[in-house]
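Missing here is one protein chain; the remaining ones are kept as they sit in the complex.
Note that the chains are named A, B and C in the order they appear, and that numbering of residues resets to 1 at the start of each chain.
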Amino acid sequence: MNKICKNADQAVSGITNDMTLMLGGFGLCGIPENCIAALARSKVSGLTCISNNAGVDDFGIGLLLQNRQVKKMISSYVGENAEFERQLLSGELEVELIPQGTLAERCRATGAGIPAFYTPAGYGTEVADGKEVREFDGKMYIMERAFQSNYAIVKAWKGDTEGNLVFKGTARNFNPMMAMAGKITIAEVEELVAPGVLDPNEIHTPGIFVNKIFLGIDYEKRIEQRTTQEL
Amino acid sequence: MNKICKNADQAVSGITNDMTLMLGGFGLCGIPENCIAALARSKVSGLTCISNNAGVDDFGIGLLLQNRQVKKMISSYVGENAEFERQLLSGELEVELIPQGTLAERCRATGAGIPAFYTPAGYGTEVADGKEVREFDGKMYIMERAFQSNYAIVKAWKGDTEGNLVFKGTARNFNPMMAMAGKITIAEVEELVAPGVLDPNEIHTPGIFVNKIFLGIDYEKRIEQRTTQEL
Amino acid sequence: MLTKEQIAKRIAQELQDGYYVNLGIGIPTLVANYVPAGMSVTLQSENGLLGMGPFPTEQTIDADLINAGKQTVTTLPGSSFFDSATSFAMIRSGRVDLTVLGAMEVNDKGDIANWKIPGKMVKGMGGAMDLVASAQNIIVAMQHTNRAGQSKLLSELSLPVTGLGCVKKVVTNLCVMNITPQGFELVELAQGVSVQDVKDATQGRLRVSDNLTEIATS
Partner (left out) sequence: MLTKEQIAKRIAQELQDGYYVNLGIGIPTLVANYVPAGMSVTLQSENGLLGMGPFPTEQTIDADLINAGKQTVTTLPGSSFFDSATSFAMIRSGRVDLTVLGAMEVNDKGDIANWKIPGKMVKGMGGAMDLVASAQNIIVAMQHTNRAGQSKLLSELSLPVTGLGCVKKVVTNLCVMNITPQGFELVELAQGVSVQDVKDATQGRLRVSDNLTEIATS
């Protein structure tokens, strides 16, 4: 069973028009740069993208927005993106906003075979509209559902040919839950090693969740807010 | 803020009669040996113990059963324990059996502030008795609730004084979710280090979940099924 | 009639390259010994291990490394450890390709009973209910009849159910049967066993496949 792909283009080659994708990352941190670039090259369109953010104008999911490949974004925060705003206001793009913790938990539920759960986030707000509201032990909760998605695309620091993944720093964010949640999960990694190189105790995502893996190239890792201090 | 306890007796000193405890471990692997011994010394009674298993006659939770300190066990499998069977049949001990995955997920839900979720495990069986049954996308599920417990007691391999924990091998099992789930969480560790020694990337349980930590002693790590081969 | 080892060996023929497999206690455990050469199969143990290897030697035994049967085991290159919630996440989300379980009873609708005998001490269901509720592909490995000679392949379960309509195939000492909408379908016979032997030992609805063959045990 070979999970290894030659490159991003091969890894995303099964993605077709109108599919729903989960894309890891928080802001521009830990995003699957190689796969996004390959999707931009592929010209697939009508995509629904589940991702905490929508990138910036010329990087991350912003590249897919520029190409008009995205039909709908499901995110918690879509701030830094002028083209996004233009498409949204013109009605070209649909957006569903979800509380960040609910987004994370819905991804996790998907990967855990849990069809629905209750969370207090959004109770009493428009997020609760049309959802079941229920009291447990004197507190109010709303019912949230797992997602249905075709592919999950994640970025890890290291991976092995069995699909085991290790993330670095806050580039972990949504990647592990999305890796669990994809019907097919693609992982791009900065370092691809042989089985046994990664310590089994230190693996964040067990290989069973990963269907395709490849060694990414030319990571830009753009920084959105470059904040520094002098010592 | 000092989370460090001198020893197991100090760590469990807040546990009083009729409390509900979560105890990590699978079989005798990864059980909090030191805390169980301290509880046995403490003579607290009427305990409800949430633990995947109930130990063996003279080790693990079996020690608390011998002392008649346990009122109720909530477990998925209580096999290897003659004294357990005697108390159960005589009506001295109450037992609630829960599918293992449901037990794990209920612990995780408790620690994640999720009051209830749906799982397919047990649908159509006596486990579903009295529970809400519901269909999602053509499949039947039952609603399961988070636990209410006073203390969680876990065993880790390494820990630091901030409460960060790293587990080893399959001794991880239920420990991380229970650590998340305790109103108060006690961790015993084989090695206690200063903050910064553990790689922040490799921590399994972040310190925020752990209230008390101490360096355990004299680990026996008894093996239930000593299976070997000659090469 | 098949030995336990032959039952395991027959089930091993169901393996495919790249499969993730969960093996229950008893005969199912033996399946690991018959993985076809050149095939990569990864064993999942629900206590938190993927990539389980054979038993250790006396020198490499590790109390912190056991399987779901509480036996000491080893890891293979590419293995990973994880907590029990993640382990059952794999199981519930259908990532385990094949689950092999023992059973006390199976009925002709694919319901299974394997955790409780009324009147006897109940040890618990362990992970069995989670596995049968979620696994995409469940094969039961068991003796065709119980010690009293009664059929374990029934029209209705007599014992408390573990899961409904989940078993796809049963391999016994007598034969291989698929579970179909029409009940048990006898598809392969053990050497020396007749169709009538199977009929006599099967209480549930049974039909014989048009393509009945003999189980290859070599």
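Assume contacts are C-beta pairs under 8 Å (C-beta built on N, C-alpha and C of every residue); 3 or more make two chains touch, one makes a residue touch a chain.
Everything quoted here is computed from the prediction, not taken from an experiment.
The chain not displayed here makes contact, within the full complex, with A, B.
Touch with the chain that is not drawn comes from one residue among B:Ala8, B:Leu23, B:Ala54 or B:Ala112, which is B:Ala112. The chain not shown here is touched by just one of A:Thr20, A:Ser42, A:Gln69 or A:Thr119, and that residue is A:Thr119.
Touching residues on chain B toward the chain that is not drawn are 1, 108, 110-114, 160-162, 164, 180-181, 194-196, 200-201, 203, 206-209.
In the full complex, the hidden chain is touched by chain A at residues 26-30, 52, 75-79, 85, 88-89, 97, 99-105, 107-108, 119-127, 157, 167-177, 204, 221-231.
Following the convention adopted for this analysis, only the chains that are shown with their structure count from here on.
Farthest from chain A, judged by the mean position of CA atoms in each chain, is C.
No other pair of chains shares as many C-beta contacts as B-C.
Inter-chain centre distance (chain A to chain C, centres taken as mean C-alpha positions): 36 Å.
Distance between chain A and chain B, defined via averaged C-alpha coordinates, is recorded as 33 Å. Multi-chain contact residues of chain C (touching two or more other chains): 81-82, 85, 88, 91-92, 134.
Across the assembly, chain A contributes 112-114, 200-201 as residues in contact with two or more other chains.
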